[in-house]
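Let me begin by handing over the structure; questions about it come next.
Removed: one protein chain of the complex. Kept in place: all other protein chains.
First chain written, first letter: the chains are A and B, and each begins at residue 1.
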Amino acid sequence: MEKTLETVALAGNPNAGKTTLFNALCGTAEKVGNYSGVTVSVKKGEFYTPHGRKLSLIDLPGCYSLSGGSPDQEIAANILLGKDSKHERPDLVVCVLDSSNLERHVQLALEIIELKIPVIVVLNMVDMAEKSGLRLDPLKLSEELGVPVVPIQANRGKGLTELKQAMRHPFPSPPAPRWEAGNAEARRTFGLAVTELTARRPTLHSSNFSDRLDVILLHPVFGWVCFIGIMFALFWSIFSFAGIPMGWIESLQDFLIGKVEGKMNEGDLRDLLTQGVIGGVGAVVIFLPQILLLFFFIGLLESSGYMARAAFLMDGFMAKVGLSGKAFLPLLSSYACAIPGVMATRTIDSAKERLVTIFVAPWMSCSARLPVYLLLVPMLLGGSEGGSKQALVFLSIYVLGTLTAFIVARILRGRLGPDEIKSHFLLELPPYRLPQWSYIFRHVIDRGWAFLKNAGTLILGIMILLWAATTYPKLESDDPAEVLAHTVVGRVSHFIEPIVRPLGFDGRTGTAILTSFAAREVFVGSMAQLFQVEVSDDEQETRDHIRDSLAAEKWPDGRPMFGPAAVISLLIFYIYALQCLPTSAVVAREAGSWRWAVGQFVFMTIFAAVASLLVYQIARLFNLA
Amino acid sequence: MAHPTVQDLELDSLQSLAQAQVGCDFQIRYLEGPGCDQLRNLGFCETLQVRKLAGGRNLICSVCGTRLAVSSDLADQIKVSPVTHS
Partner (left out) sequence: MHDWQSWTALAIVVLTIVAFIFRAKRRAKKEARGCGDCGSGKFS
């Protein structure tokens, strides 16, 4: 069925707007951003021409030339050259060029024309180019290149009809190159001559808004102040601003529990619904607003153009740990989710640097850890949520993960040895742009929906099983402790306790940690269930219930179970443990070996356990337990 | 020994972009070194003009309206001559 559709490929330099055009044509919400290397894998979609013909559209990662380079660029080059085993060579290539950078971007178009495939050239972001005073002549360009040229504004959907018209059958026949094909020098000279004719620049260089902003944001001192300020604002707002929508979710949860308890008599099903489903799943869903905020802020950073500046600033620091500033882009993305972070390492030229970045990326705390941190951080300092002290602890958690990642990267990079071919730092600093709000909101909603879907399937399932494990086998007794000890969880806890006790946890916490290997945030739901939190319909917040009941828990000798030492130990475990099977699967594929993924999993789990053990035992020495 | 030609003397007087003064415009004269292809792909072609915007470990320059951050190692491979504005 797939073969019957003709394939159109979107090719072009990085950050030319290919994915924005792809989204505009196919109505999708694939990830876009204002920096080079957002798309690192092939995206597929379908669209209709004005004549009603269905075409298959593939969005290629950006590349500067067809001679390869980093892995993402090689993917694009191989497909265009027909060397890719998974993808057929496209029937038509739409070359997306940034109108403001024609001199540079037209070179790839010339290379593609040499391949003798039908080509349409698209001049994207013509509005920006014209605003900067550039005078474009698409007709002349079309004449010179011998291919149709369509000016568009993909982010506003302008020029799409003209583009679709240009794709009508039969596709434009490949032109004969007007330069000596295969000769890079001749091609370059032709490209420069053509752009001189078709894109006139007003002056050599006039300082614009981005230049003026960069004077501050890339300043050796103020740049760092701004960078730290931005990161602090990001985490502080996640920590502080989400209170109101979280309150709504809590009210809904309380309302549901009230309804169930009002309608049903006491019994297993009622317990399952209130404790397992509403209590357990609800304890996780409550953190949805913060996860949405995190994706929103990272989306803002990605689409504003600041990511490249952050990479530039970090380069000096990254060099000290044997990585380059470019490696910081995937790491920053990993704060949202490690999977796109690991995939984004495809933009790194050096294979060894890439492996090291993949290895440490999961230590950038991802969104799934947020619920765990948000439950535990207020327990550490006492009192309710909010406050700058708690926000500072919250930020330190992220800093700790990041710094440890850098230290391990340094050691690992040293062991892997130097590169055969030295790679250099070379990065485009795109002009600052206003975010594409519609995309950002759609992206955030998509992520939120995925989170809810996961809560409604995987987490719900685990909560039901966990409820079963805390209920069966049943024992007729009046002593709740005795009843629990008889159940599966009771037995598992009993077995686990000697192992996790030196880390400061009892068997139930150990069991909650075990369940969180399915998904980190399950920990919160599991703790809610295992410590028998009474989720009632009174005014008190559910999370406070969890915290209150955890704070009230005591060891048999009367010491509080969740003193500062135990909470820090738990936090340390969650900062370092790799509890995400999908990440391991992606690491295995990207690193090209399961051994790398298994090694990473084992290393991180042992590291987390040992770090927790040390922290707890040292804290005990200082009487913090 | 052959005497140096005028062209040789001119080439000798060129400076690398890494050494060039910040805030000035330069013309790219030629590229030499292992990073040539990478640089050309990013727009550092002979005959084009470049403005150096900031120096340091990684310098910032503007070519054809694009700002690029380039490591000083790479910038050393770009030989430029000053542009005099009339």
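By definition in this document, a residue touches a chain if its C-beta (ideal position, glycine included) is under 8 Å from a C-beta of that chain, and two chains touch if they have at least 3 such contacts.
Note that the coordinates shown come from a computational prediction; the quantities given were computed from them, not determined experimentally.
In the complete complex, the residue from A:Glu266, A:Glu420, A:Asp478 or A:Asp557 that touches the missing chain is A:Glu266. Within the whole complex, the absent chain has one touching residue among A:Gly247, A:Gly461 or A:Pro498, and that is A:Gly461. Within the complete assembly, A:Cys337 is the residue of A:Val38, A:Cys337 or A:Ile440 that touches the hidden chain.
Touching the missing chain, out of A:Arg201, A:Lys326, A:Arg447 or A:Arg547, is residue A:Arg447. Remark: the omitted chain is touched by one listed residue; of A:Leu197, A:Ile411, A:Ala585 or A:Leu614 this is A:Ala585.
Those residues of subunit A that touch the chain absent from the view are 41-44, 264-272, 291, 295, 336-340, 342-343, 367-368, 446-447, 449-451, 453-454, 457-458, 461, 464-465, 467-468, 471, 519, 521, 580, 582-583, 585-586, 589.
One rule holds in what follows: only the chains that are shown with their structure count from here on.
If you average the CA atoms of subunit A and of subunit B, the two centres end up 37 Å from each other. Taken in their complex, subunit B has these residues touching subunit A: 25, 34-35, 37-43, 45, 47-49, 51, 53-54, 56-58, 60, 62-71, 73-74, 83, 85. Interface residues of subunit A, counted against subunit B in their complex, comprise 64-65, 67, 69, 100-104, 107, 132, 134, 184, 188, 192, 201, 204-205, 210-211, 214, 218, 220, 308, 312, 315-316, 319, 325, 421-422, 424-431.
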